[in-house]
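In what follows, a structure is listed as structure tokens, so that the remarks can point back to it.
In this view, the complex is presented without one of its protein chains, the others remaining in place.
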Amino acid sequence: MAEKLIFYILAVITLWASVMVITRKNPVHSVLFLVLAFVTSAGLWVLLEAEFLGIVLILVYVGAVMVLFLFVVMMLDIDLATIRAGFVQNLPLAGLIAAIMAVEILLIVGPGNFGLDAFPKPEPLGAEVSNTRELGLLLYSVYIYPVEIAAVILLLAIVAAIRLTLRRRPDTKFIDPAQQVRVRKGPDRVRLVKMAAEDVAPVVDKGDAQ
Amino acid sequence: MSFDAANLLPILPEIAILITASLVLILDLYLKDQDKGLNHSITLIGLVIAIGLTGAVGGGDAQVFFDGNLIRDPMSDLLKGAILIVSVLTFIYARPWLQDRGMLVGEFYVLGLLAVLGMLIMVSANGFLTLYLGLELQALALYALVAFDRDSSTGAEAAMKYFVLGALGSGLLLYGVSMIYGATGSIEFAPVAAAVAEQGISNKVLVFGIAFLVIGIGFKFGAVPFHMWVPDVYEGGPTPAVLILSSAPKIAAFALAVRMLVDGLHTLHPDWQGMLVILAVLSMGLGNLVAIAQSNIKRMLAYSTISHVGFIFLGLLAGSEQGFAAAMFYTIVYAVMSVGAFGILLILSRQGFDAERLEDLKGLNDRDAWYAAMMALIMFSMAGVPPTVGFMAKLLVLEAVVRIDMLWLALVAVFFSIIGAFYYLRVIKFIYFDKPADDAPALLTSSGVRFAMSLNGLALLALGLFPAALLSVCQAAF
């Protein structure tokens, strides 16, 4: 019973947070709601006895991805007005399509097809089964091929990201702190130049000459 | 659950490609600017080795490896070979363009090779998971390639559109896969097929899932109405990236369709047939019509791609072995035609100039008669004029459609291909009957490019005259 209660609480928060993500005006708020949605989803995983997935979701998504995302959003100067410019104008069509879509999905993904008759509640496996271990065993035996492919995808992501963003721009005036620190007081900062005295002809004021 | 080293045998081509990519990635760090050509050589060697390995490990009946994640069958052998051969051509054509623009860097080859790797993985996938991972690997590499020219804003915009829509497409595809998994309890094709055969077509969840799968396929192919990215990406992306994008991935997309719809869901043929009919008619119609109004040749070729996709779908939707073989034949032929057409555009480009407008082809015959002849062959083949292979390909898919008593569809296809012939022939008119622009310099190309292009163009003629060799291999795959 308590389990059910927790499930509904988490589920309601997840849904509410998701709606907030797409309706908030301030993108920072949106990101924070997304974090909330992830956290509650992680709770749902744990309820399903998939502790490993729950923890990974928090560690990877909340801990790394979303924080990064937050930084990006805060640093960018996003003009909300332009983003929302067409919103009302497109709303009728978008709303209609969304409604049809929702109806159709509900027709299929409803209790008729995915009810407890079709998918009975799985029996709990008990405390001695470690799903981290099971997952690991599966991943590195049956699914070794997909795992390797995933590794290649990560490699690709690194290469692509570096290629697309790392660039030398001679025209930007950036400062290299390391170079600043390395500057020595004597020879680098001030240079004393000894010059021979120049023989400069005195400026003759025309007024004086008269 | 124990691992058998014999599993590695069928993926030797993939391993070769991955090693080549890694080698280029590392070696590139130590190469001076003037030695970057070495990347190119290594890439080609790697591809050729992979072709050899494909031949060596291929042949024989279907075998399943990696606990059902990988399959090696006649289809995968043929499609891998086709992808690798087409890729060799793409890299050969791309090199001068990259060199002229100072982009002959390792990353291009790494990204290209990883895209090829993704395609190979797709071709021999035996489950939704592997298929999807291969798809993503290929797609990510392609996104990056489209944005490869960092200083080009159109390239960045095209890549952005491609990426966002691609993510949407992948998402829909995954959703469909989850439905199939929900209904059948497996992500491997053979158990899925067995479960589907058992449940019959009464299960609405399966049909629901298929609609999403078809959208994923339609997006990868660029079928109407999931084609919107095609013209913008073709136009905006750097030509070498478009060259890669427009050729071999179509073969991979064909594998995507066949693996999911035929290997997994053949029982539900009546359902996906209807969906493909709609996509095919829309694609042939819109593609051919809009191509006429284009003045940018890359955009024109983009719409031409869309119309060809319609034809490929004709063969697929027939649902017969003969239809699949015809579609496969068409896909491979299309990849060869497309790589040739974009290859010619690359040949026409030079430092500081990209051949993009139809006018840039004017008087090609006066500038280089041989390339003009090759381009004419390619255009005739795309238009489906005998004796080029394009005619044969169209004939075969039409025959497949007529065989399943969908004569009306064949007539629609013929009607649109007649409309389509117009814009191909217009290109030929530009090549042969117009004078070149005054400032058009003579075409300077390396003998390697010339050789590859000659091979490419003449292959279209040779395959048209002797289609039986390729066709029998295609037929053997089903």
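We just call them A and B in the order they show up, numbering each chain from 1.
Here is the rule we go by: contacts are C-beta pairs under 8 Å (C-beta built on N, C-alpha and C of every residue); 3 or more make two chains touch, one makes a residue touch a chain.
What we mean here is this: contacts and distances are computed from a predicted model.
The listed options are "Carbohydrate ABC transporter permease", "Phosphoribosylformylglycinamidine synthase subunit PurS", "ABC-type sugar transport system, periplasmic component" or "NADH-quinone oxidoreductase subunit L", and the UniProt record of the chain not shown names that protein "NADH-quinone oxidoreductase subunit L".
Although it is left out of the displayed model, the omitted chain contacts the following shown chains in the full complex: A, B. Only one residue in the set B:31, B:64, B:160 or B:373 touches the chain that does not appear here, and it is B:160. Of the listed positions B:68, B:169 or B:384, the one in contact with the omitted chain in the full complex is B:169. Here one chain is not drawn; of B:23, B:70, B:183 or B:211, the residue touching it is B:211.
For the options B:110, B:147 or B:275, the residue in contact with the chain missing from this view is B:275.
Contact with the undisplayed chain is limited, among B:26, B:197 or B:292, to B:292. Residue-wise, the contact with the chain that is not shown comes from B:219, picked out of B:219, B:254 or B:430. The chain not shown here touches chain A at positions 86, 90, 93-94, 97, 100-101, 104, 107-108.
Contacts to the hidden chain, counted on chain B, fall at residues 160-161, 164-165, 168-169, 172, 204, 207-208, 210-212, 214-215, 218-219, 225-226, 228-229, 231-232, 271, 274-275, 278, 286, 289-294, 399, 419, 422, 466-468.
Methods note: only the chains that are shown with their structure count from here on.
Centre-to-centre, using mean CA coordinates, chain A is 32 Å away from chain B. For chain A in complex with chain B, the touching residues are 104, 107-109, 113-114, 137, 141-146, 149-150, 152-153, 155-157, 159-160, 162-164, 167.
Note for the complex: chain B touches chain A at residues 1-3, 7, 11, 18, 25, 66-67, 69-70, 107, 110-111, 114, 117, 121, 129-130, 133-134, 136-137, 140-141, 143-144, 147-148, 150, 179, 182-183, 203-205, 208.
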